[in-house]
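These notes are about the structure you will find just below.
Here the complex is missing a single protein chain, while all its other protein chains stay put.
Moving on, here comes chain A:
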Amino acid sequence: MAEEKKNLSILGSGSASGGCYEDVKISGSGKIQGDLICNSVTINGSGLIGGDVKAADVVISGSAVIEKRFIAESITVNGSCKAKGDVSGERIQISGRAKVLGAIHSERCTVSGILSVDGDLEAEEFVAEGPVKIGGLCSAERIDMTLSGMASHIKEIGCGILTVRRRFVPALLEPLLTAFGRKKLIADTIEGDHIALEDTEAKVVRGNHVSIGAGCSIGRVYYKSEYKKDDKATVRSAVKE
């Protein structure tokens, strides 16, 4: 297109209409009415986008609300973000706090803050170091979870390789921290080829190679080739299929 796209920048408080832009920057408090298609979005203050967002790069360091779908190649949330529709991004990095009312589709999703998704989460690689809450199916080739903060809730997990680990705590501090209650993962069903769990509560675990580590409490385990259980785990029944 020959038409040159303009930059949009809101400093202070203001509102603008949506449309096509090159770079969009909100540094104070800004409101954008309608859909936004642009190269990059940077929100440092507070931003509200009334429609869809389609962009290459999105960085949210303040707080943002997106009313509809959110599509970007790379999404970084350092502050807080609420998306009311589906989110799709090749690379999603959440260091702050994100709440998604729809589903997430991603290639690589990394969470070190807090993530809550009402729908499904789909990714090739999903790495979570903070608490996550997923209302639907969490499906990925590789899922790597380190439990910390509050308990994580995931309704269903379906994956190739799943690793759930407790965060390493120095022995000296451990009694202190356990007094606050163990961080754990609570799930309904977990299915995967290689499953290694720690501190997980689940009703059903199905897999090829299953290893149930310390602190787990599992209803039923169905496994195909390999099954290991730690002494400090409780499993009601384990069946080889």
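Keep in mind that, in the parts below, a contact is a pair of C-beta atoms (placed from the backbone, for glycine too) under 8 Å apart; a residue touches a chain by one contact, two chains touch by 3 or more; residues count from 1.
Keep this in mind: contacts and distances are computed from a predicted model.
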Missing subunit (named according to UniProt) among the choices "Phosphoenolpyruvate-protein phosphotransferase", "Polysaccharide biosynthesis enzyme WcbI domain-containing protein", "YhbD family protein" or "RNA polymerase sigma factor": "YhbD family protein"
Chain not shown: contacting residue from A:L101, A:I186 or A:V204: A:V204
Touch criterion as defined above, residue of A:A16, A:I161, A:I186 or A:A238 at the omitted chain: A:I161
Candidates A:K31, A:K99 or A:R220 - the one touching the absent chain: A:R220
Missing-partner contacts on chain A, residue numbers: 122, 124, 139-141, 158-161, 188-189, 191-193, 203-204, 206-208, 219-220, 222, 241
